[in-house]
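FYI, not all chains are in this one, though none of them got moved.
Chain IDs A and B follow the sequence of writing; residue 1 opens each chain.
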Amino acid sequence: MALTLVLGGARSGKSAYAEGLISGFSPPWSYIATAQAWDSEMEERIALHRARRGAGWQTLDAPHELAATLKALPPGRPVLVDCLTLWLSNRMLAEADLATECAALVEALAAHEGPVVVVSNEVGLGIVPDNALARRFRDAQGRLNQTVAARADSVIFMVAGLPLFVKGSAR
Amino acid sequence: MALTLVLGGARSGKSAYAEGLISGFSPPWSYIATAQAWDSEMEERIALHRARRGAGWQTLDAPHELAATLKALPPGRPVLVDCLTLWLSNRMLAEADLATECAALVEALAAHEGPVVVVSNEVGLGIVPDNALARRFRDAQGRLNQTVAARADSVIFMVAGLPLFVKGSAR
């Protein structure tokens, strides 16, 4: 079924827009969170995101096992994955084989029998980072975004909270 | 009256495009500059911007008191605010309460009885910055851009000097 990629920068309104897309379907909705609270800054961000979501949401944590979590969803269930960037970061720090895991993830996203909205960050539009790990992450994120975008029915680039349709059109 | 947000990266042609928008109205035009020249690099940038503007412009400096400066404008006066990013940076370094001040600023922008064009930077499309202050600034800038964009009649994303209309349309 329909796969939508919501791409954008930090604080571009990606999550709020993606939640709006999913809530256009009948509840319950599954929310797959990939964040890991390893400091107070991150805890605060997670708490803010949870507070914004109301009733009707079932939250699943999948900082690492994202493909398996998607496969375990009931058919027809609308699902929001928020976000690919934190999952990719978790998997890189765990020294996973990113090429293999990204390919498996994209298959799982495309295989779910129900609406899927995926949030991801665009991180490649600044100056080249100084350190090699950041450059490696930037490359892996860009490749993953391209792969998901190629399979997606709609791709939306968020600018200051507003959607720009790069693939597909406004519903 | 009409509020326009001109958003973009460094050297994307935001200021020149915004000046073109304002000069479509009858002069005199007010130019509210938020830059503070704290080194020679910044002095040079300010001088270049001033040199490009010709007759018809009244320049007001408001590195901190931006909302008050907007409120003191005569009704009907077309105004260009260049830019929100430097103002936000000045207020963060002054340890201001950013949430309160940003809300007051957006009200002042929306309340002016005349055309307002606001320039701001998109800063969230690179890799996560190393230091916490930069991350905090990035978040505050993203939130401010979203709030202004939500109230604006037109939002334009500049790419290599060319306008991409994200909200509203070409005039």
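Convention: a residue touches a chain if its C-beta (ideal position, glycine included) is under 8 Å from a C-beta of that chain, and two chains touch if they have at least 3 such contacts.
Please read all numbers here as calculations on a predicted model, not as lab measurements.
Q: How many copies make up the whole complex, given 2 shown?
A: 3
The rule we apply is simple: only the chains that are shown with their structure count from here on.
Q: Centroid from C-alpha atoms only, then distance chain A to chain B, rounded to Å. What do you get?
A: Chain centroid spacing, chain A to chain B, equals 31 Å.
Q: Given the complex with chain A, which residues does chain B contribute to the contact?
A: 5, 7, 9, 122-128, 132, 135, 138-139, 141-143, 145-146, 148-150, 155, 157, 164, 166-167
Q: Across the complex, what residues on chain A touch chain B?
A: Touch list, chain A to chain B: 8-13, 41, 122-127, 129, 134, 137-138, 159-162, 164.
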